[in-house]
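The complex is shown incomplete by one protein chain, all other protein chains being positioned as in the whole.
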Amino acid sequence: MAEEFEPKIVAFLCKWCSSAGSDLAGVSRMQYPSNVVPITVMCSGSVSPLYILSAFNKGADGVLVSGCHPGDCHYIKGNYYARRRIALVKELLEFTGLEPERFQMSWVSAAEGKKYTEIIKDFVKILKPLGPQKKLGRSQ
Amino acid sequence: MQKILTKKSFPKWVEDLVNYQIYAPVEKNDLWSYEIVTANEITIDYPNTVLSPKQITFPQREFFLEFNQNEDGTPGVKELLPEENEAVVFGVRPCDAKGVTHMDKVFGGDFEDAYYWKRRNQVTLVGLACNTPPSPNCFCTSVEGSPYSVEGLDVLLTDIGDRFFVQTFTKKGDRIINASKGLFAAPKPKEKTDMEKIHQDAVKAMPRSLKDMKKIPPKLKDLFEADLWDLEAMSCISCGICTYLCPTCHCFDIQDEITSSSPLEGKRVRTWDNCQFPDFTMHSSGHNPRPDKASRLRQRIMHKFQYFVENHKNYQCIGCGRCISKCPVGIDIIQVLEKVRDHV
Amino acid sequence: MVNLDDLKKEAHRILEENKVKYIIGYSQGSNGFPAVPAFIRNPEDSDNLIWNPACIHNLTRFLRDEKKRKAREKHPDNRPVGIIVKGCDSRAINVLLQENYITREDVFILGVSCEDTGVIDEKKLAKKLMGKMALSFDWDGNRNLVVTTKNGEIKINADEVLAERCLECPAQSPVVYDILFGDKVKRSPETRFESVEKIEKLSTEERWAFWKEQFDKCIRCYACRSVCPMCYCDECVVDTISFAVTADTTAEEKAQKIKWIDKSPVPSETFFYHMVRAIHLAGRCIDCGECERVCPLDIPIRFLNKKLEKEAKNLFDYEVGFDPNQLSLVSSFKDEDPEDFIR
Partner (left out) sequence: MKKRTGVFVCHCGINIAGTVDVKKVADKLSKHDGVAHSEDYVYMCSDPGQKLITNAIKENNLDSIVVSCCSPNLHEKTFQNAAKAGGINEFQSEIANIREQCSWVHKDKEKATVKAEKITRSAVERVIRNESLDPISFPVTRRGMVIGAGIAGIQAALDMANTGYEVILVEKNPSIGGHMIQLSETFPTLDCSQCILSPKMVEVSKHENIKLLTYSEVQEVSGYVGNFKVKIKKNPTFVDPKKCTLCDECTKVCPVVTSNEFDLGLTGRRAIYMPFPQAIPATYTLDDKNCPGLLPIACGKCSDVCDPGAIDYDQKPEIIEEEVGAIVVATGFDLYGKEEMGEYGYGKYADVLDGLQFERLCSASGPTQGKILRPSDHKVPKEVVFIQCSGSRDPELHCAYCSKICCMYTAKHALLYKHHVPDGQAYIFYIDIRSGGKGYEEFVQRVIEEDDVVYLRGKVSKIFEDNGKITVWGVDTLSGKNVEINADLVVLAQAMRPSKDADKLAKLLKIGTDKDGFLQEAHPKLRPVESVTAGMFLAGAAQAPKDIPEAVAQASGAAAKAVAILSQENLFHSPQVAKNFPNLCTGCGMCVDVCPYGALSLKDGKVEVNEILCEGCGTCSATCLRAAIEVKNITPLQIYEMINASLGG
């Protein structure tokens, strides 16, 4: 039998909340699948649509952008801009026929190690049946 | 060789060409393009395709080589020559075929471009004389062409009613006629005069023309600094339509496209490039010798009607009218040339 | 109705009085082109101006060239440029003002109202004429296009030949102008996003199949971005070459240019280009439809922009081009912006 498909996920985590939240998941020794490679950015507001498209272009099966809850942004309002920008990217990608499940956004605070764990677990679970993302990826 | 083929037998002929990939113009949502087809999909009545058949012998992207860094740090390089089947392209307009001969000059001569010729040698071009102009902007007769020109063609078909008058000009052409047994007949004199009559009428039906074309190349020599270019280029938007669609434009770029940076892996690719793009002549110093659209429009005209003429004794324009029909702002190469001709 | 003579007279006046350095308008094209952009410098040439249903081009695109030309001039002529704008084009002016790309003093705006019609879709008209050549055409005032051909007149209902974006236009008359020709109208079409909704109704895989076919055709001639009044960046993020190079740019800096996409016109790269274009036009596109019109391969690029226009309206209540003083779509937010997609 063929080996089970393991989706490749890129997660853009803001330094102050979501990355700290994932650290807490670590400190609490919560277990989740190893499919996600996190990239810590200063703020979810700094995640350019280009990053998301590039991750898919380079073969990511799923992309996650995670920031502080509204009102909790270390930079006061970066996550509000992120929310608007990501909403537009998400709408556009869905409009062109990318499976909506492949691109997700979440609010994870520094205290929500458990939530981060759940998000990653669920993301991997959703992506597995979808198989490899070939639509936007570079063909060899 | 001259033959007669009834239209009824035409699909049978195509079917007999079993060892060839068959290309012909097909329509999808009002757009005509050359695609790989089967015998029954070929239509005779079609306007100009959006893209000329140059993409069959000179694709918009092709690989030169692939490279990588081995585990021990040594570089690995592998040449990637095209591996193409023999192909027959049906329905090539005489002007487009003439364009292919221009490409042959560019990619031949002192230096033979192996990638181009690997494809080119595999292709047999079957033309169709234009009984009626396929575009409202046809002007082949003004640039030393004609609706029944045979330059670049291996075979020319002329529609003379219920049959084709078939002429071959090369061994490649003969081979595809000989691939079918019993379909082709020897032409009767009447059929030959019919064909000639049709050819003459086609010339008369030419929708557009440019008088005194011969005056233009020498004239252009003196117009490099003329303000004419600024005025003509006012409405140009610097897109790449005119040149990408041109059957004779052949400029290309070579880039290394990296698929993995560590360990290094990638391919060297050739892609079409375009003198109308600002980055075409951009130097790494930041200097751009053609900094504005006027200088780029001038380059396009100069190259086609001056430099190419000097180098190859031909206009680098075959009068298909694509650049006129598709220009988003109505820049009309005939009009520009008329202004060059009449410039004082 | 727009009175062409009035328009010509006004053009003549402002040129003669040296109010403007030149006027960007429309004139008769050569063979087969019913209207082309024209740049009128002499008052007497005002007579070459035309106004008809084929005046499709968004002339504000040429303000980019004007700005560059002016930057190169040693002694810049600071008079405004006269420009003829339709409703959609005038919204482009507002966006350019919003983005400080031009100032209001840079342009003298001759607004023309499309009233209850708009401009034609050349392809739709060609189909209706079935090979016949139009000698001239105009609206009859009753939402019919009257086309004169060699074989006489043909009357066609406006809805059958209007460009799709005109059918979905939220304001057919200019929202900013110095002089207005024709009547001021404001209507809210019920069908403002119909073209987009048709695609939305498809399943994910059908949508992908649709766009895959479209993007596969793309030859990256970049006519869509070249014609766009908002694509005024000197260097596009998807370009592989740095334009912003000066004498003291180091080799390392040049090497830092990110190759977000390859030059190869393969589907993944073409898709990336069109996505970036659409995202960068979110909240900026005024739906003049030029990108789609100029595409030699008939890719319905406009749908991408229209989709984001729709979401800007629905999700954020954001309208483009009506207020030059509003904050841009992506440089603003509201506390109550939707977040049901966020976990």
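When the chains are written out, they are named A, B and C in that same order, and each has its own residue count from 1.
The rule is short, and it goes like this: a contact is a pair of C-beta atoms (placed from the backbone, for glycine too) under 8 Å apart; a residue touches a chain by one contact, two chains touch by 3 or more.
If you're wondering where the values come from, they're calculated on a predicted model, not measured in any experiment.
Within the whole complex, touches from the chain that is not shown fall on A, B, C. Among C:E235, C:D298, C:E319 or C:E339, only C:E235 touches the chain left out of the display. Among A:G26, A:P100 or A:G131, the one in contact with the hidden chain is A:G26.
Across the interface with the omitted chain, chain C contributes residues 99-101, 232-235, 237, 244-246, 252, 256, 258, 260, 280, 327-328, 330-332.
Residues of chain A in contact with the chain left out of this view: 8, 10, 19-20, 22-27, 29-34, 37-43, 45-51, 54-55, 58-60, 71-78, 81-82, 85, 117.
If you put the missing chain back, the residues of chain B touching it would be 69, 71, 259-264.
As a convention for this text, only the chains that are shown with their structure count from here on.
Work out the mean CA point of chain B and of chain C, and you get 31 Å between them.
Between the Cα centres of chain A and chain C there is a gap of 35 Å. Touching of two or more other chains is recorded for no residue of chain B. Each of residues 262, 266 in chain C touches at least two other chains.
The part of chain B that touches chain C in the complex is made up of residues 29-31, 50-51, 60-61, 136-137, 207-208, 231, 234-235, 237-241, 244-245, 253, 255, 257-258, 269, 271-272, 274, 277-279, 282, 284-286, 292-293, 324-326, 328-330, 332, 334-335. Considering their complex, residues 29-33, 35-39, 57, 61-62, 65, 68, 123, 133, 217, 219-223, 226-227, 239-241, 243, 245-247, 249, 254, 259, 262-266, 290, 293-294, 296-298 of chain C touch chain B. Against chain C, the residues of chain A that register as touching in their complex are 49-50, 53-54, 57, 70, 77, 80-81, 83-100, 104-107, 119, 135-139.
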